[in-house]
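Contents: one structure, followed by commentary.
Of the protein chains in this complex, all but one are displayed in their positions.
Note that the chains are named A, B and C in the order they appear, and that numbering of residues resets to 1 at the start of each chain.
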Amino acid sequence: MWSFSEIAKNIDLWLNGLVGSTWALVLEMVIAGVAVIGLFAALGLVLVIMERKVAAWIQIRLGPNRVGPKGMFQSMADTVKLLVKEGMTPDGADRLLFNVAPFIAMIVAMLLMAPIAFAKDFQLWDMNIGVLYITAVSSLSVIGILMAGWASNNKYSLLGAMRSGAQIVSYELSGGLAILAVVVLTGSISLTDIIKAQENGWWIFKGHIPVIVAFIIYIIAVTAETNRAPFDLAEAESELTAGFHTEYSGMKFALFFLAEYINVFIVCAIGATLFFGGWMPLHIGNWHAFNHIMDYIPSSVWFFGKTFFLIFLIMWFRWTFPRLRIDQLLNLEWKYLLPISMINLLLVTLIAILGWHF
Amino acid sequence: MTNEELKVKLTELLPSVTFEEGGEWLNVVVEPAEWLAFAKQLKSDEALQFDFLFCLTCVDWKTHLTMVYHLRSTKLQHAVVVKAKLDRTKPEIETVSDTWRTAEFHEREVYEMFGVHFLHHPDLRLLILPAGWEGKNPMRKDFEDPVNMIKL
Amino acid sequence: MYRETEIIKDAPQFGEPGFGDLVINVGPQHPATHGVLHLIITLNGETIKDIKPNLGYIHRSIEKMCESLTYRQFIYVTSRMDYLSAHINNHACALVVEKGLQVEVPERAQVIRVLFDELTRIASHELWWGAMAMDLGAFTPFFHSFRERETINVIMEETCGARLTMNYYVPGGVMWDLHPDFQKRVKEFLALYKKKIHEYDELVTGNIIFQNRMKGIGYISAEDVISYGCTGPVARGSGVHSDVRKVSPYSIYNKLDFDEVLETGGDSFARYVVRIKEMHQSIKIIEQLIDNIPEGDFQAKTKAVLKLPKGEYYQSVETARGELGVYIVSEGGTTPYRIKFRSPGFSNLSALNHMIKGGKIGDLIAAMGTLDLVIPDIDR
Partner (left out) sequence: MFIKDYIKDIASALKSLATGMKMTGYYFTHHKEIITEQYPDNRDTLVLAERFKGEVVMPHDDNNEHACTGCTSCELACPNGSIKIITKFDVDAETGKRKKAIDTWIYHLDLCTMCGLCVEACPTNAIKMAPTFEHSVFDRNKLVKKLNEDGSKVRAGVE
């Protein structure tokens, strides 16, 4: 009874009863806004701690263990530190662009929250063009980075911004084609249809070889799009000190820092929805007893479990691989990922038409 | 080649060269004017092939400055020490940075520490000392610095 | 006065060649320079056109200082020059003084010295390997390399009493005898090292991203290496036979069986492989010596006040970075009249401009990583 969709339905009924339907809608939008910001804050805290613990264990050290029980309040302390720190604007910086850039990065992250299905029919906005909306909006984040790089009047950040501009634009291609592979199999670009099509088995199993290849390309493209690990050329510590957010400090830096982690959450959520069936429990063909047992686990636990597994995978990349050089990065995209994802798309359409998938 | 053979070969190359005792390698004293030509021969000559200048420095003997070049041949495994006397007031010598590339940095260091002016050096600027130390030549024996140096 | 304004003052105007080049400062505070090295780089887009090093941020004029230190006192100064091969630097100074005084160092002291030199070489290559990987963006190898380096530091702490700048060598031998469980700890280290060696290749050497970042980067031919005076792994990466332990063996290196590691690639990857193999060679040397450390006293009798007879002395040793030469001109007094330290880092740095012209910033960081620069070794 206590699933998210029930709660949402009760609130809706209660509000409609209380005030007229238009006011109820406005109030619901406010509640949704507050809920998303709350999710951001919680995610920010959880992901920072998770990243530092994963990094620590891989690097044979303990990780934060002093602030709070077993170091759990460390990210709380970091956020408070960033809140009280002075957000300086370097002289000679383009003041407007400099101060707006972090908010652009944050707005894009929030926009992408809309179509994601957190639990069984529990979505902010069940739009029928889900996938198209996601790919369109996620390409806006590069504007925030370019603004930051250009506005902070610092040679290193300019270099960092130029690099990340080239990187995000080129990795959109193979990321988009990988997503298309799943869209072709389901025949619709609405996220709920995609999840419903995975009723009798997730696409990663049903779509066998081509969807696995699409998934690998998707993970690589998405790591590049969020400027992480093997592709973190935008803020390459050892080359450009801190890349595009060198001059940021205080709350503005916190916004960039948070936007990066929220982007990682979103792309993993999308990856989980497309390839691992979002909130759909693990069903195998006609094993009804097994499927029935799987339904007992609430759908939101399924969703968050899959997403956090993918986040762990991306974090694992970060603490294992060195950084690519800018020309190798683009070389990898244009000479390897793009051709493979195109051929893979052809393969998937062939399988979809002939129905060779499970 | 042993020291004696080297001695014969070098006097044949440049008659006006004199030799000094002391140290495990042959010490050759050369006139600063003939040094560049002599250096080129040392490197190009088949029997010598001194292609590795492993130490270039300067010693301040209070009456004059001596440039010391330690040369070794990586192919024939023999070494020689070439010295050139310069007068203290206007020390000048030809640069050898185009025969041995390593000389460029070492000569810049000797220039700022001892004030030896290297002619035709590609980039004779201060290397280690901060700006404003031109001409102070801290490594000379008569360098006075009341702040940092405590006279016992 | 900020040195860079000099360059900007006469920056090329519109129409002149070189207009539109970006002049950026790498250093003196920069994560990849491992010290206060300041490189002024002229960039055209991402490719590097020219590098002008600006040194002297950690210049303590060691050579001027040594002119007022006696022959016992100046040894401790050299471990502040290349602090990663402190023992090997002290070994050079001790050898020069012993060569001048014709002091016969007992066999036990020589074996102890060679053991500590090789342990220092491994510790230095460990730290280089971790820092090199961190420069290229992989943070994990740094912590793994410090696990081995820490075991060596504990060995040093137990016998010499210090972890980084151990002042253990004196003219005539070593300050104290070995600690009783020195051999046990060294055997423990060898066991740990053998267990963990495959990880170095799995995590870094075999990694395809690493190879792409290092293969063909910072190429320097054999003639240029000799002409730029580079020694050590930088020279052996291009196939130049320059290991002082083989070219002019000192101490008991001629009695030891180890081979000089030579690679002909000439690029960053070749220099990387040379250092990794050199670690194996040092392990081989330690294994030969650890079980037969001869008995006898650890320090030869020397007079209270050491006076080197008039003349000049030169001794070179193979540090982790290359050939360190100590050139002493003595007037017969208790302090050297003039002393010159031929430091490997100084010449290796001069080759950087030749290596990296036309490369990208990422290549500069990769090439600088394989040069293994220690900045106090350059500035002295």
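The rule we apply is simple: a contact is a pair of C-beta atoms (placed from the backbone, for glycine too) under 8 Å apart; a residue touches a chain by one contact, two chains touch by 3 or more.
Every value quoted in this text rests on a predicted model; they were computed, and no experiment measured them.
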Considering the complete complex, which visible chains touch the unshown chain? A, C
Would you mind spotting which of A:Phe40, A:Phe98 or A:Trp319 touches the chain that isn't drawn? A:Trp319
Return the single residue from C:Leu203, C:Ile226 or C:Val261 that touches the missing chain. C:Leu203
Among C:Glu157, C:Glu188 or C:Asp224, contact with the omitted chain is made only by C:Glu157
Touching the absent chain when the full complex is considered, from C:Val23, C:Ile58, C:Val103 or C:Met175: C:Met175
Those residues of chain A that touch the unshown chain are 54, 57-62, 316-317, 319-321, 336
Tell me, which residues in chain C touch the chain that this view leaves out? 69, 72-74, 76-77, 140, 147, 150, 154, 157-162, 165, 167, 170, 175-176, 179, 199, 202-203, 206-209
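In this section, only the chains that are shown with their structure count from here on.
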Separation of mean Cα positions, chain C and chain A [Å, integer]: 45
Quick check: how many Å separate the C-alpha centres of chain B and chain C? 25
Considering only the defined contacts, which chain A positions touch chain C in the complex? 55, 58-61, 155-156, 159, 229-230, 232, 236-241, 319-328
Listed in rising order, the residues of chain C that touch chain B in the complex are 1, 3, 6, 53, 55-56, 59, 61, 63-64, 68, 223-224, 226-229, 231, 240-242, 247, 311-314, 316, 323, 325, 327, 329, 337-338, 340, 342, 346-347, 349-351, 354, 379
Along chain B, where are the residues that touch chain C in the complex? 22-25, 51-55, 57, 59-60, 68, 70, 74, 77, 100-102, 104-106, 109, 126-132, 138-139, 152
